[in-house]
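One structure, pasted below without further comment.
Only a single protein chain was left out; the remaining protein chains are all shown in position.
Labels A and B are assigned to the chains in the order they are written; within every chain, residues are numbered from 1.
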Amino acid sequence: MKFGNLLIAGITTGSIYAMFAVCVSVWYRVSNILNLAVGDFAMVGALGVDNLYRVKGLPLPVAVVTTLVVVAVFAYVYDQVVLRIAQDGRRPIEGIVVTFFFTFALSFFIDGAAKVLFGTDVHAAPTLWSGPALTLGSLNFERAGLLVLACAIIIGGAFWLYIRFTLGGKALEASGENSTGARIVGIDTRQYRRLIFVGTAVIAAVFGIVESPITGFTYLSGATISLTGFLAAAYGGFRKPGRALVAGLFIGVLEAMLGGYVSTQYGDTVLYAILAAAILAWPRALGFESAVSG
Amino acid sequence: MNQFLAASSRAFQWSSAVASSRAARRAPRGGIPTVIVLVAGAIIVLNYGLLYTGSVFVLSACYAIVTAGMAVQIGFSQQIAFSQSVFFGVGAYGVAMLNTHYNISVLPAGVIMVVAAGLVALLLGSVVTRASGLALAVATLMLPLIAVGYVSGTGFLGGPVGAPLNGTLWPGSGSTTLIALGGGLIVVVLLAAVVFIASRILSSDIGLELFVLGVDERTAASLGVRTPRRKLELFVLGCVCAALGGVAYAGTQQFVPETVIDPTTELALLIMLFIGGRRSVIGAVIGALVIQYLQGASNWVSVNILIVEGLLLTVVLLVDPEGLSGIVATGIAWLRGKSALAVAGAELAAAGTPAGTADAGREAPDELAGLPLSSVGPAGALADGTLGISAVGISAVGDGRQAEGTAGARDTALLEVRGVFKEYGGLSVLHDVSLALPGRGLFALCGPNGAGKTTLLNVIGVSVAPSSGEIVFAGADITRRAPHERFYLGISRTFQAVHLIKGRTVLDNVAVACLASHTASIVTRIGRSRLDAARAKAARTLADLDMAHLADREVSSLTLEMQRMVELARALAPGPRLLLLDEPASGLSEEQRQRLATLLATLAERTCVLLVEHDLALVAQVSERIFVLSGGHLVFDGGPADFRASPVVNSLLVGS
Partner (left out) sequence: MTGDETAAPTAPAPAAAALTVRNLSVTYGNVVAVHGATFTVTEGDACAITGPNGNGKSSILMGVTGMVRRHGEVTIFGTPARNGDVRWAARHGLTLVPERRQLYPDLTTADNILLGCYTWTRSIGKARRSDSYTRAVDLFPELKPHLKQAAGTLSGGQQQMVAIARGLAAAPKILAVDEPCLGLAEAIAKRVYDVLAQIHADGTTLIVVEEAPRRALALCNRRVEVRNGMAGAA
């Protein structure tokens, strides 16, 4: 059952990519900024919990809550200080390219701070659900992987319910689809920019915490996570969270299959080559043409 | 003093094209930044070459070679391609392999690798540059990811360890001092050469093309820029600079670590570019220096380099999106303003202030608003009176291509639209529209909002392919021709929403349409520039339209009606055979409309003008034939007398 196990592994990593891709595209819809710092929040989540629990000796729940609160406060302050000046000031900065570099700088800053706070070694948050892998026939389910999947389903489901059944959620959708139209009914798009930025930072931190036992994180791991989420979001045209989700899952499965059947060493190389070829072959179908802008 | 300031301001400003400054004629294009780099670089290498500072400088100069190319490709022309680290690696690894495995010394190996990188970039570029904008960025983002996976798994290249070199950049042997200083000087010369080439390209007529390409690819194409070719040239230029930087790196460091090909190198290069100033060549060089010095500094800064870079980038971008060079340029412009005031009074300041001081424009709205329209901006006289068009001068406007089209053009049709249908997602916008226009005369296209007028103009003028039917222009089927080809054939248009190039002067906006560089290659512009010729032609057009006093104004500082006039001037300047005007009278006063009518009548004696217009009185007054569209159908086609009498027109447009 090699295929089955590869599929499980692929779906697990794919669900992580998918969540980050959804975070990137939901925020891009309301802010027009591509966030390259999501992965860094994940890294801070994992290493923060590890530091508070293992080094500082706090109880695990306290460590988790403290880390999430710190991430949320930091994201809020960043939005209030930097993004407010950049987007709402007298000279709003336009253009995807320049605003993209703000999150780029943020990513560098977080990585640097993490290096000072947590050091350069590989660490991981403690496993929240330890024990041997569960088996079903010849299929193996790692507990950490199941936890990741559960988080993805719970958070994704909660988000879906919010969009589907509350006026606030519909207003969020509206401001993503048509910000002028949203302002007409009094929706404060800046408020959603802030809410989603803080929200995605916390969600990213949660995923960092549950995922880190599988791979282990260093202070530089954020960039890799962001990059994959970013790529998956790109295949959803950055504006379609649903497609970003599918693309994330697909990339995860494809990665696992290539690693399992083609080559462990060059699996990633082949994966990226396929992804690049797909963009060049069908840019319009993948939603790139509409997102073009200076 | 002032001239030095003027010159250095230009060196920092991305647009050295700014004002028609007197100093421009004295200093050769690209000369000042090149001399600065060469002299400063040589002094630093000779004085500190053997010290730690010197080695950091040489390393940063290697990166600066790359970022100078990025300033042209990514900053100025906004073609975001993440290919630099890969080609940096190609140069560096290539030299190392040729040197250690084939015993070729570093300098010739470098030449081989730069040429090879150019060829590879040409091949790769012809595939990837078909994508635009984000697609290009994301597709090329894969390159570093692919490369790093390949290199780390390939033992021949040294795998994760890296590859050493036997030789150095300095040819021949000698003392360690000679090798270190000589190698350093070679890098400085290479950097100066790249800065020279990049500056000259940006200040040439092709530089203007690239700027437009960066602002909006479609507008560029409609003004005759051959966008696919320019994008490929830019990609190759960026890759060759990156490979050259890699060669310099390998030759001076004598070791190629796997990290050079890592995506983090790409990120570091981008940070250098954006901190220095994305559109400025000298800014990109400064950015590389600043970042490398911060990294090389042996103190708290280098330990916490990520925090420092993050904070620095955030602060610099918040202060000015054009980076350090933008800040310096603003400072110099401010200084110049001060000293000029002190020396020669306000006159000099007004004449010499470059368009790039957009800050002055940015401050303006709050002061303006609430003031009567007639006192907008410093040159207050413009607002109402500036449409003083001298119809006299117009006959001089269309020379060139114009001539062949005029002879006996009355009888044969210049433009034929044959049975055109256009559908957008199941919605029929044009339904079986056919019309024919002769080589001269004034024709109008009317119809209610949403009737398909602008779509029809797009089908004729820009490359919006009709769903079926054909467009014949001067006997040739142009239905599927690219927009730039239609421009060469002599089709010129204005837009309903003004599409001017922000950040450039009125003169440059008009000059864009007068460029003769479309068939030339970027490389030829290192030698000469025809920008002055294009500007001269543009200046003539502006003078004919009585707009010469606006030439040095930055376009976004103008009122909407003046922007419309600039767009009209831009459409007229190349001397088109067919002029498509989309609502030229909207926003104009009655008096201005009358002047416009006179101008259009004069134009129509030489050219075919097709006008989309809502002002029915104006339409009936000036046009000899009127077409009315409704719901995508052509419902009326006749002269002004029939137009006034037609019940269809009355029910549709007048509403009585």
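For this structure, a couple of remarks:
Here, contacts are C-beta pairs under 8 Å (C-beta built on N, C-alpha and C of every residue); 3 or more make two chains touch, one makes a residue touch a chain.
Owing to the predicted nature of the structure, the values given are computational and were not obtained by experimental measurement.
Though it is not drawn, the left-out chain touches A, B in the full complex. Across B:Leu558, B:Leu596 or B:Ile626, the residue that sits in touch with the chain not pictured is B:Leu558. Only one residue from A:Val30, A:Ala75 or A:Ala171 touches the chain missing from this view: A:Ala171. Think of the hidden chain as still there; on chain A it touches residues 165-168, 170-171, 173-174, 177-178, 180-188. On the side of chain B, the interface with the absent chain consists of residues 361, 364-365, 368-370, 372-374, 376-377, 448-451, 556-560, 563, 583, 586-590, 614-615, 631, 653-656, using the contact rule stated above.
In this text, only the chains that are shown with their structure count from here on.
Note on chain placement: the centre of chain A and the centre of chain B lie 35 Å apart, centres being C-alpha means.
Of all residues in chain A, those touching chain B in their complex are 82, 85-86, 90-91, 93, 95-98, 101-102, 104-113, 115-116, 223, 227, 231, 234, 238, 265-266, 268-269, 272-273, 275-276, 279-280, 283, 286, 288-289, 291-294.
The residues of chain B lying in touch with chain A in their complex are 78, 80, 127-128, 130-135, 138-143, 145-146, 149-150, 153, 214-217, 263-264, 267, 270-271, 274, 278, 304-314, 317-318, 321, 362.
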